[in-house]
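One structure is given below, encoded as structure tokens.
Omission of a single protein chain aside, the complex is shown with its protein chains in their original locations.
Order of writing sets the labels: A, B, C and D. Residues in every chain begin at 1.
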Amino acid sequence: MDRIGVVDTMFARVDMGMDVLDELARRPGYGERFEVLRRTVPGFKDLAVEAKILIEKEGCGIVVALGMAGRAAIDQVCAHQASQGLMAARLMTSTHIIEVFVHENEVDSPEELSRVCSDRARKHARNAYWLLYEPQELTRRAGQGIRQGFADAGPLGA
Amino acid sequence: MDRIGVVDTMFARVDMGMDVLDELARRPGYGERFEVLRRTVPGFKDLAVEAKILIEKEGCGIVVALGMAGRAAIDQVCAHQASQGLMAARLMTSTHIIEVFVHENEVDSPEELSRVCSDRARKHARNAYWLLYEPQELTRRAGQGIRQGFADAGPLGA
Amino acid sequence: MDRIGVVDTMFARVDMGMDVLDELARRPGYGERFEVLRRTVPGFKDLAVEAKILIEKEGCGIVVALGMAGRAAIDQVCAHQASQGLMAARLMTSTHIIEVFVHENEVDSPEELSRVCSDRARKHARNAYWLLYEPQELTRRAGQGIRQGFADAGPLGA
Amino acid sequence: MDRIGVVDTMFARVDMGMDVLDELARRPGYGERFEVLRRTVPGFKDLAVEAKILIEKEGCGIVVALGMAGRAAIDQVCAHQASQGLMAARLMTSTHIIEVFVHENEVDSPEELSRVCSDRARKHARNAYWLLYEPQELTRRAGQGIRQGFADAGPLGA
Partner (left out) sequence: MDRIGVVDTMFARVDMGMDVLDELARRPGYGERFEVLRRTVPGFKDLAVEAKILIEKEGCGIVVALGMAGRAAIDQVCAHQASQGLMAARLMTSTHIIEVFVHENEVDSPEELSRVCSDRARKHARNAYWLLYEPQELTRRAGQGIRQGFADAGPLGA
């Protein structure tokens, strides 16, 4: 059976991993064609190596990595490092790792932030599924200004 | 038959992949000496690993990677990460990957942005072809201030 | 016997390594299931390679790396490089390395800084232990806004 | 016969590659002990992989890589990426790659910029030759404030 990995953090203030698990459970083939492995690490700098371990040692064909960045300036630097780590992990394994990062300063209210987290996590769970099983769904939307967390920007001038 | 890879994103608001496909289809040897493979990924951070997969698993001799950066500060950081990923993918595969990135804040109007996208995509498609089959065309233009997206800057003092 | 590595610096102004050693000594299995190796390097740019050596040559299954950044602007750049090194070391060894960095400018008084150092070091020692032996403890706290050095932020809206 | 590689770009507005070719042709052993291979790529982000190809596939013992950065803020970010790429290429091949980058904003007039380009290219061509055949020439100048493009800064306090 194929495997999809999900890695999230204790640091994040929203349980986005649960959104991904729920979304993947609704995809065709769940439990038959593919199963889902979930791991939790302390913070988002720990995501990349855990994703690599899920790919190399647990045989995951793709991984969804979820993290949340705080409001301080240092949090932005750390998010940059975490993203660079995910990039390196992708390239070292030649495997897609979907980065789902939310920055606390993206929106103003906790309610809105919670909504962004859930929307972004669920849409990227769908993207991960498409990359694995239905790549034509991605190509159909090439250059269409598709977004996660917010409404689609749409094609330019539309 | 040789293969040229093209990777673009759902995030971009202009279908630059189509410009590249069209431009490559006009080159000598299309469909005979070389064919074109196209893939679409969610965002530009996913370009590098897909380019690497196209090179390693699909045998592409060169890849054109297309992305668009939004206007927010975080978009610039993400573009930097995406570019660093493409750099690493080039070096890990010893293969050229032509980066075609457009920043929404490069110009003011949607019309102009659309024109920049198309011009840059098409000229870089030509560059990819030259790198593969006519490297002397590049050397002839060494130090000539050649640009993509805008008019050539030309040689200094000219 | 399993091995947990601890690396710290002469540069830091608090002996966080000692906190980690003490905390690990209180975990179940200390001296029976696992032992602890400690190394000290000049500054935090030297942490990554020492952590890699502990993993590759000494067989450590996880490493806790401790450093302190000064108040100057250049110290922030150096901390960034040190963190990037730890990220690369993690990925090259497919092994978790828990980064415990404290910035002198996080708090105002020496007393508070000392408290942050000790709290962060001890909580991350616990995290390292969990990653190795009780990963379910981490997953139980997914998305709960867990912090080290300060009080937990808690889940959003709670 | 040994080989020295030279890579430059179409983007640059001065033909620095020609300066390097001319300077190397004046060195002892040219055409007998060593020959020179020249390649041109679209922009400076393409330099690193071409340098790596020249080393790995063409057997070059050293490479001179030439690029020019424009005046825009984004040009500085791209130059940073290009330099990081050259750094990675050096380390992956354990071979020296001499970076000759000129920033358009280093000086005011086109005439002065042209002079800087030529001076920097020629002096670094000489450095490449020294690294390969006369390393003692470099050691003799250790800590002497040697510059390329401008006059030497000289030793401190001198």
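Assume a residue touches a chain if its C-beta (ideal position, glycine included) is under 8 Å from a C-beta of that chain, and two chains touch if they have at least 3 such contacts.
As the structure is a prediction and not an experimental result, all values here were calculated from the model.
Participant: Which of these touches the unseen chain: D:Met16, D:Met68 or D:Ile98?
Facilitator: With D:Met16, D:Met68 or D:Ile98 as choices, the missing chain is touched by D:Ile98.
Participant: For subunit D, which residues touch the unseen chain?
Facilitator: Listed in rising order, the touching residues are 76, 80, 83-84, 86-88, 90-91, 94-99, 103, 124, 127, 131, 135, 138-139, 141-148, 153-157.
Participant: Considering the whole complex, not just the chains shown, which residues of subunit C touch the missing one?
Facilitator: Counting over the whole complex, subunit C touches the hidden chain at residues 8-18, 38-42, 45-46, 48-50, 52-53, 56-57, 70, 74, 77-78, 81, 84-85, 88-89, 92, 110-111, 113-114, 117.
Here is the rule we go by: only the chains that are shown with their structure count from here on.
Participant: Where the centres are mean C-alpha positions, what is the separation of subunit B from subunit D, in Å?
Facilitator: 25
Participant: Give the residues of subunit A that touch two or more other chains, as numbers and ranges in rising order.
Facilitator: 84, 88
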